[in-house]
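To start, the structure itself, in structure tokens.
Only a single protein chain was left out; the remaining protein chains are all shown in position.
The first chain written gets the first letter, and so on, giving A and B; residue counts start at 1 in each chain.
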Amino acid sequence: MPRTESDVRWVDEPRLGFWEQLYIPAMLDGLKTTIGHIFRPQVRTEQYPEQEPKLPGNYRGVHRLNRDEEGRVKCVACYMCATACPAHCIDIVAAPAPTEWQKDGREKYPETFVIDELRCIYCGMCEEACPVDAIELTTLYDLTGLSREQMVFDKEKLLSVFDQTTKAGTDPVRTRSGRLSVASETPPG
Amino acid sequence: MPAFDPTTTAIVIVCLMAGVLGLCGFLTLSERKISAWMQDRLGPNRVGPFGLLQPLADGGKFFLKEEVIPSHVDKVFYVMAPSVAVGTALLALAVVPFGPTAPPPDPVPVAAGAVATFEQAQAEYQNQTNFVLAPGLDVGVLYLFAVGSLAVYGVVLAGWSANNKYSLLGALRASAQIISYEIPLGMAVLGVFLIVGSLNPEKVIAWQTANGVWWLVVFQPLALLLFMTAQYAEANRLPFDLPEAEQELVGGYHTEYSALKLGLMLLSEYVHLVAGSLMLVALFLGGWSLFGLEGFVTHPVWAAAVKTLIVCGKMFALVIFAQFVRWTIPRFRFDQLMNIAWKVMIPLALLNLLCVMAVKQLGWPLGVLTGTSAVLFLGAGVVSVRLSGSVTNPKRKVVKLPPGLPAGVTYAS
Partner (left out) sequence: MPTVYVNDKPVEIGTRKLNCVQAADLAGVFVPHYCWHEALTVVASCRMCLVEVGELKDGKLTMQPKVVPGCQTPVKDGTVVVTGEYAKRHPALPALPYDPGYTKGGQPGERAKKAQADTLEGLLINHPLDCPVCDKAGECKLQDFSFKYGRSESRMVDAKNTPPNKPHLSSKITLFTDRCIMCTRCVRFTREVSGTSELMVTNRGHHEEIDVFPGRPLENKLAGNVVELCPVGALGSKDFLYKQRVWYLKTTDGVCSRCATGCSTAVDHNKDIVYRVNARPNPEAQGHFICDDGRYGYHFANSTERITRPLLRADGATRPAPWSAVTPRLREAFDRAAAENPAGVVAVLSPFLTVEEAFLYATYFKGLSADVRLALGPVPVVGQDDTYPKDVRGNPVEPVRFTIRAEKCPNRRGVEAVLRHFQKDIVPFDAAAREGVAAMWFAGGYPDRDAVGADTGTDWKTPGLLVAQDLFPTVVTAAAGFVLPATSAFEKDGTFVNHAGLAQTFPRAVRPPVEVRTELQLAYDLLGRRGLVQAGAVRAELARAVPAFAGLAAADRPATGVRFALEMA
């Protein structure tokens, strides 16, 4: 919305009094504040490598691919995350699910699921978009690698992030979908 | 003072330079620590206990980093600039007293026994140890100013040779600033020299110690204030660090410097600060005297050590104060900077000088000068209030745009 002249409030500069015009008292006043902080420190610095940060549960770190109750990848390769991704860092190749999965109503699964963690901007849109709660961002923040290739996470790596974070207990499966989801539907029978 | 001995002098020069440079290294640490404490942070605490070895790490970093000389620079001047900057800063240390000093004896009026008296005084002077590199220099402070203004060459060379608009802008600002602040810097201390009657810092110290606790700061507080302010500006320290204002000029005149050359550039500013503070101690704060406390130690060696400590302590306090000021006050605008020098500090310094001249001429007690300083200072405030601060901060007319154009945009004219 364009601003109009009536939106602008004109403020005059505050007039400086005698003490301010002398500069020195005003300066001493500033020194009182700054030096006061030296003697009454309110340091909140975390000593990072020794002291692990306490991250909120909805922190957006490294992705993981969740497993279902039988340890299979939950993802149904619907490409919603890849479509929602503003950085185009998700690459999926879909395939018909293995026949033994199909009796549970699994028709499609990701043959490959690759996230380029370097391209990702960790916005969490993929997690928002996922209709089956298969992709989640964990609280893993110290992602390092020695090459670009190492930072391209494939399906196995993403599933191992799930194993690692659930075993460590840092990231319980946090999204629970609504009623309109494949995963939340009770399987037949 | 023992006769000139090249070996001893060389040793002293090396020790002094090493001491000052080492000190500067730790001043960077104190700078960072103080800023951290003021801002509720911890500051460097990884290298050594409490981060005490941080200066070594920083120095090592400066040595080991890649030395980039950009292809577009004027190589001769580019390489020359940091050495000029550090060299001129270090040259200033030649006349600043950093420990106990004794002034050379005054000439003796021609009279009976004058020669004997003179020779005795000379002999006594020979036995004194002066903690100055070049003792007995009667033009002392003039030399300091002369060398100090050379520092602008380092900055201008750096800015010009870098072939970079930010560097050049920084250098231009720096030269304008340093030249402007030379004047109040010199004028402020003229009163001191009038009172003492000499330009030799050793004599100024001697005058103060002879007067006991009545240091010159008591008689010339305004001069101290002006001198200190001008000295900050000379050293390009905040609030006068416009030449390297990184928000506007990237790094100012040292934008194109890297590794050790950058280190030297940064170092020269600290050397300036140290030299200036030592000078301030000598001229206003009684040099090596401390309310007679220094007299309790009689052993000559220990006494010299104590006096050196007193000088260094005073200097250190001043430097720390400068750092407090740096992290407290925001940067001036360039027009404000110039207005303060030309419209406030120079007139005040001139008036102060006039007062000193009048008091000396009329033979009034020096205590009057304390009063005149206060009157001048407060008077400046009153004048400022009457003029609504337009001296240093001229009012600019704000023009509202005609309707139809985006609101909130104003043009200053």
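Definition applied: a residue touches a chain if its C-beta (ideal position, glycine included) is under 8 Å from a C-beta of that chain, and two chains touch if they have at least 3 such contacts.
Just so it is clear, the model here is predicted, and its values are computed rather than measured.
> Which chains here touch the chain that is missing from view?
Within the full complex, the chain left out of view touches A.
> Which residue from A:Pro53, A:Pro96 or A:Gly145 sits in contact with the chain not drawn here?
Residue touching the chain left out of view: A:Pro96.
> Specify the residue from the set A:Thr45, A:Asn58 or A:Thr83 that touches the hidden chain.
Counting the whole complex, the residue in contact with the absent chain is A:Thr83.
> Touch as defined at the start, partner being the missing chain; which of A:Ile115, A:Val132 or A:Val161 qualifies?
A:Val132
> In the complete complex, the non-displayed chain touches which residues of chain A?
Given the touch definition above, chain A has residues 76-80, 83, 94-96, 102, 105, 107-108, 131-132, 180-182, 185-186, 188 touching the missing chain.
Operating definition for what follows: only the chains that are shown with their structure count from here on.
> Averaging over Cα atoms per chain, report the distance between chain A and chain B in Å.
So the centre of chain A lies 51 Å away from the centre of chain B.
> Help me check something: in the complex, which residues belonging to chain B touch chain A?
Chain B reaches chain A through residues 34, 37-42, 225, 324-325, 327-329, 377-378, 380-382, 384-385, 388-389, 400, 403, 406-408.
> For chain A, which residues count as touching chain B in their complex?
Chain A residues touching chain B: 2-5, 7-8, 15-19, 21-22, 24, 27, 30-31, 33-35, 37-38, 41-45.
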